[in-house]
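In this view, the complex is presented without one of its protein chains, the others remaining in place.
Labels for the chains are A, B, C and D, by order of writing; each one numbers its residues from 1.
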Amino acid sequence: MTAVAVTPASPARSRPIRSFLKRDAALTLTLSLLAALILLTLIGPFLWRVAPDDINLSAVLQPPSVAHPMGTDDTGRDVLARFLAGGRTSMLAGLGIALIGAVVGCVTALLAGSMRGWVDTVFTWLTNSILCFPAILLAMAIAMALQPGVTAAVIGLSLHSFPWYMRTLRGEVMRLYGQDFIRSTTALGAHPGRVLFRHVFPHLVPIMILQMAAVFGAAVLSLAALGFLGLGAQPPTAEWGEMITEGQQFFLTGQWWIAGFPGLGLLVAVTLTTLIADRAREVLDPRGEFTQAK
Amino acid sequence: MRSARIRRTLLKTTTALLASVGLLALSGCGSPSTAGGSATRDFTVNWATSLTNIDPAFVCAGNENSFASNFYARLVKLGADTQADGTAVANTDPARVQGDLATSWKVSPDGKDYTFSLHPGAKFANGDPLDAEAVRYSIMRNLTIGGCGSLGLQIGLTDPALIKNVVVVDPSTVRLELSRAYPAILVTLAQSRGSIYDPMVIKQHGEDKKGVPNQWLASHTASSSGPYVLDEYVANNYAVLKRNPNYYGTPALEPVVRVNFITSIPTLMLQARRGEADVTLGLPPYVVHELSSDACCRVTATPAFAPVTVSMDNSKGVTSNVQIRQALSYAVPYQQIQKSVAYGYADGYYGPFVPGTPGFDPQLSAPRATDLDKARQLVSQSGVADPQIDLMINPSAPGVSTLATILKSSWEEIGVKVNIDSQTPTAFATKFNTGSYQSALLFESAGPVAAYELRKKMTCGSSFNNQHICIPGTPELMKDLNNAPDLQTQQPFINALVKDWTDNAPTIPLYRAQFTAVLGHTVKHFDYAPSTTFYNWGR
Amino acid sequence: MSHASLPLLSPRPASPDEAPVLAVRGLRTDFEARTGTVHAVRDVTFDVRKGQRLAIVGESGSGKSALAMSLVGLVPPPGRVVGGSISLNGKELVGLDDNGMSQVRGRDIGLVFQDPMAALDPLRTIGSQFVETIRVHQDVSVRTARKMACELLAEVGVNDPARRIADYPHQYSGGMRQRVLIAMAIANDPAVVIADEPTTALDVTTQAQVLDLLAKICDERGNALIMITHNLGIVEELCDSVNVMYAGRFVESTSARSLFETPAHPYSQALLDCVIDPATTRRGAMPAIPGSPPDLSVDEPGCPFAPRCPIGRNEPRCATERPEPRTLSTGAVVRCHFASDITGGEA
Amino acid sequence: MSTAHEPLLKVEKLNKSYGRGMSTKNRVQILHDVSFELRRGQTLGLVGESGSGKSTTASCVMGLTGADSGLIEFDGVDLTKLKKAEMRRMRRRIQMVFQDPNGSLDPRFTVADLVEEPLIIHGASDSAERSRRVEEVLDRVGITVKQAQRYPFAFSGGQRQRIAIARALVLKPDLVVLDEPVSALDVSIQAQVLNLLSDLQDELGLTYLFIVHDLAVARLMSHDIAVMNGGRIVEAGTSTEVFENTSHPYTRALLDAVPGARRRAKALAAAGDGPSQEGL
Partner (left out) sequence: MLSTILKKLGVSVATIFGASLFAFILLRKVPGDPARAIAGDTATPETIAALRKSMGLDENILVQYGKYMESIFRGDFGFSYSTGTPVGTLLSQRLPATLELGLLSVIIAIGAAVLTAGMAVYSRRRWPDKALRISSSLAMGSPPFWIALLALMVLSIQFGIFPGPEGRLSPGVIKPPAVTGLFTIDSLLAGQWATFGNALWHLVLPAAVVALGPFAFLSRLYRNQLRGTLRETFVTVARSHGLRRFPVFNRHVAPHGLLSLLPAASLLFADLLAGSLLVEKVFGWPGVGSMTADAIIQKDFAVVQAVLLLAAILYVVVTLLADVLMAAADPRTRVGAR
């Protein structure tokens, strides 16, 4: 059929990402916006040199102004400074969760997918058992068992994110082992280790990146949710979810900026991530095989 | 023909959805009229609290005692004064205690035996006789259960136990035998600790196992001897109180009281504004402040036994250094805290117990002035290099994180590094009660008896002395205090102890919080006591 | 050239005086791809008469499927018909809106697809799909439609149709499914049946049965058949006239007999050479067409087959000048500058 | 070809079944006592429809699938008894070309890397020597050095299959298993690849196990033919024997089913004369 000539006959995901960036203005835009946001939260504290913990009891609950572009909270702390610091907490923790999950998930997936047998059974049982808890509930229970804080939240959310990687990647490993190019390499007499690392692993990378984008977005949201419930970052550590909780009661009395800006930050960060992941999925995974929940 | 079929399918698939959407819209439009309508509504108390247990013999927290007090009669009740805005405020003077279930009482000449004559023919809500046996059972249960009730009832005098025995003289007469004369016993008998419950009901529900309080009682009442019956109780959600038809005393003002336990401050605020609650309790000062200028409601504030303090471990670490403790106490911006955290619903003082407690001397316990220079000087005198303290907080209570933030920043100004250690309520309580903390920000509910507070907090080596305070010379003073029967004779020892306390700064009282309630305009009757009850409230 | 083929069963000859059922003139279909426009169908012209069996032969990527879809207005996006005319019994189809096209599809033109395994909705019974197909064009009750379906199924060789009509597609074998699809394609008695590689996905032994069935059905009902295939064996067996398609164009249009006896275009010739007969072939080298088919997104000025052509490779004319269709003495219409040189005769 | 040649590959009573559990009820027998011999330098065409078990046989010979029972003797060594590492070494001498050239080449490797990989696996340490051999074999299949720096997707199907052939041949194996190497290709391209395979066999003295469903291609390429149906070999013999004196009805049915063949056969019978390929 002629339509075949239109769609690339080769697996599209092997195309270099660079060429897509050049052509895809929307992706470039969203990527650079997210990069800007991350950069802002990372280097923001050097630009906006107000300490996020500095209280000023003579300037409490001030609306946004030139001196305080995002206003001040009930102890006179600068909301912008806390917004930047909170963003950094969120972003770093989100990245950490995405990375830890990816590493653990990838290793277990490779083990389970290549060794099969009881290794696979045990890992599958383990991940199934973890996945039947909602992420936030599990993270809450972990926070309860450990000291509530960012560390506990990262541990809890990573614990819930790695099975997602594991599940998807394991499926992909299994699929790859059924593929002719893997069989052909085995047929050449390649050592299983070589097959695993030179041929199977590189194919997992794009899926892992996709998954990381999804996990990052979900992790940032869950972290904020934990903060909102008082189980994430603990005061006075600035974190967007925790800031929303602190600003919650002021929402009704008109001081919207305390909880408003961090919520907006979350919305923008996660939406951008979702858009990027979406677009990347179309580029890297045109068949949509790895559409992942959450 | 074909297009008709297509239209039909289209219709079929969309009708269902449209119908449901329409239904939602309809109900949305129709409903607001059903809201409001305060005339027919039950008297509603919105309370920013969550109760863990409503067994008055066992629980410690003030809110729980308050709630439970509605269902149980006590032998006596406190006298009351009426403050300017019409709110009746209980008076904790033992001399002004009045009869309640006991119509009268006689004190033996040595002051050790109290013989109470009970209301004749009094009954529990379920019809069981409310007699001397019930009184004996209830007081003995409080004493032996091992919870907060025992210590509170005996005003901290456990060695030897203050209450020796309770004797049933006849069904309408009961005698309390003390190990020594102690008039303040009447004040504690008027608190929830002195509640009378139906022994039969407790026995029906499994009695108390050895040292383990009855679980059923944690969410039920052992019948009711008080003005209200607990009609419905959904923990952490709501309770419905109905008038006790068998109550011996003056019936409760409102026939039905609905108590909503709501921890969401915005909800409380909104409902107060909309007039959906008659009384709102437990709002953070900021919200009370906001509502005080709102046309919706009236705010009443009364002095309460609610100190806000920074407790410190006096036995270990930097906080065992008296100069450091003093330095910390001088570095706190008391005025600003009272203004920006308590929004004025606070009183300053500096002492082991709060103003309003009988025996409080405003001279001795005058508020401490913030003096940063003095504080810095004290730090350098202390000889501690790079002092650093952990401040344990329970951020789930409103205002705590704000307070902690202020403390951290003001103490860091005098060179003391502060590490804020957030804990969940349970962990906080466990750590505090086992004394494994360095300093902790505490919202306390104190007893209304000065000697009790001193005993609890200043007895060396006592298991309730969570600050591990042991000031040289106090054991002797304490002994003298314990031997003094009444406030008059106690006063010199109290004063000496207070002076020792303030010199050593074992704890930093930040302020005494006022009890605040936001009242709807229809509320005409309102009162306050250390164990707040609802039966004198009404429209 | 020795593909001696003496047809035992002579297909019905197309009578030229009869007005064509389907007349296609200068049809062009493009696909807008990111990498550029793919001209899949380029200036295709042909007629189909009643009862005719027309073959369109080409390799993958030659544009033959795009042509089939263009005829029924179902070119998948981003493709679309950009020019030319399709006239069905005098009614112009190009430019017709979807509703208009819907009335043509199934009723005037029936389609049989390549992959019978994917061509039926797996969630619905054969019966419900069949009834649906009938009721789109005929105002009959469900009961009647069901009866009609059973009759048609029996006609295409489904045993016990009354029972099997309630089955789901997966309960049918590939060959049976293709029979069902043929039955559905002719259910509304279309004037033209287009079969797009109807047997490629089937096993060898089933292929023959399905082809026989198609031939039989069209014979009995008098539908014109457009057979789209890459298999010259099928053409030889089934069709009376042939259009050889290369790079979106018909390079040779002629009768089947003439193609097999005197292929005029070098490409037709090369294709015929590639056909090997298991009964007669021997181990050894076989003739091959060098190179690979051209990229359809570029439209070179010359003959697209030139780089692979034994003649055109060395002729500068073939690289620069596009050959226009010429009619040869055999009646064949050929797009080749040198067609006469091969067959030795020009009309 | 002479029958005096030693059999390079001998398969005897090969059995294979799939399915879970021990019970025979759930197991599907794929191969029933499959036996054949393949002589050095010759081609055995394994013919059958889809599901006949021919690909499973190839898989067993390659050691990609373990057989339940039976003997696979390659150059006197029983492959089923080899340890994993020994089998890996043995693979140097047995290579395979897969059906779908799109799937059998790792899309993340350049063509040069793909063809070089077998040399690396089997320990050719000298990189200059490796490059030389890669260049040589790529040149033989018609891919230039410059093209070889590109990724597989940049090539057409026919070119990709040639790359796959180069990858299989760079180790100079004795036996090459060809699993439907042309069925995914267009008619005009098939011939190129088939011719290449024949030429390479003649040049390098290769032995082919040729899995194919197209009878014409089988006859064109094979010295011997084995027809498989339902996991059994139903007919075997030299190419001429099988095609001209077909004994098994299944083979007959296969032959008859080829489009055009029926009419042609009847025509031939009528004309009494066979066309000859030599005319081309």
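Definition applied: a residue touches a chain if its C-beta (ideal position, glycine included) is under 8 Å from a C-beta of that chain, and two chains touch if they have at least 3 such contacts.
Predicted model only: the values in this text are computed from it and were never measured.
J.: Using the touch definition from the header, name the shown chains in contact with the chain that isn't displayed.
T.: Touch partners of the hidden chain, whole complex considered, are A, B, C.
J.: For the chain left out of this view, which of B:Val212, B:Ala295 or B:Ala385 touches it?
T.: B:Val212
J.: Just to verify: which one of B:Asn165, B:Ser179, B:Asn246 or B:Gln271 makes contact with the chain not shown?
T.: That would be B:Gln271, which touches the missing chain.
J.: So which of A:Trp48, A:Phe201 or A:Phe251 would be touching the chain we can't see?
T.: Spelled out, the listed residue whose C-beta touches the missing chain is A:Phe251.
J.: Which of A:Gly96, A:Gly149, A:Gly189 or A:Gly217 touches the chain that is not shown?
T.: Touching the chain that is not displayed is residue A:Gly217.
J.: Among C:Ala40, C:Leu111, C:Ile165 or C:Ala270, which residue is in contact with the omitted chain in the full complex?
T.: Of the candidates C:Ala40, C:Leu111, C:Ile165 or C:Ala270, C:Leu111 is in touch with the missing chain.
J.: Give me the subunit B residues in contact with the hidden chain, please.
T.: On the side of subunit B, residues 2, 5-6, 9-10, 13, 17, 20, 23-24, 26-28, 30-32, 34-38, 40-42, 44, 50-55, 58-61, 145-148, 150-152, 209-212, 215, 218-219, 234-238, 258, 262-264, 266-267, 270-271, 274, 276-277, 396, 424-427, 429-434, 463-464, 466 touch the unshown chain.
J.: Quickly run down the residues of subunit A that touch the omitted chain.
T.: Looking at subunit A, the ones touching the missing chain are residues 125-126, 128-138, 140-145, 147, 217, 221, 224-225, 228-231, 241, 244, 248, 251-252, 256, 259, 263, 266-275, 278, 288, 291, 293-294.
J.: Give me the subunit C residues in contact with the hidden chain, please.
T.: Residue positions of subunit C that touch the missing chain: 69, 72, 74, 76, 98-99, 102-107, 110-111, 113, 115, 118-125, 129, 132-133, 136-137, 167-168, 170-172, 181, 184-185, 187-188.
In this text, only the chains that are shown with their structure count from here on.
J.: Could you give the separation in Å between the centres of subunit A and subunit B, each centre being the mean of its C-alpha atoms?
T.: 44
J.: Give the residues of subunit C that touch two or more other chains, as numbers and ranges in rising order.
T.: 60
J.: Where on subunit D is subunit C touching in the complex?
T.: Residue positions touching the partner: 49-50, 156, 158-159, 186-192, 194-195, 198-199, 213, 215-223, 239, 243, 253-268, 270-271, 273-277, 279-280.
J.: Which residues of subunit C touch subunit D in the complex?
T.: Those residues of subunit C that touch subunit D are 1-8, 59-60, 199, 203-205, 207-208, 211, 230-234, 236-237, 270-271, 273-290, 292-293, 308.
J.: Going by the contact rule at the top, pick out the subunit A residues touching subunit D in the complex.
T.: Per the stated touch rule, the residues are 8-11, 14-15, 179-191, 194, 199, 202-203.
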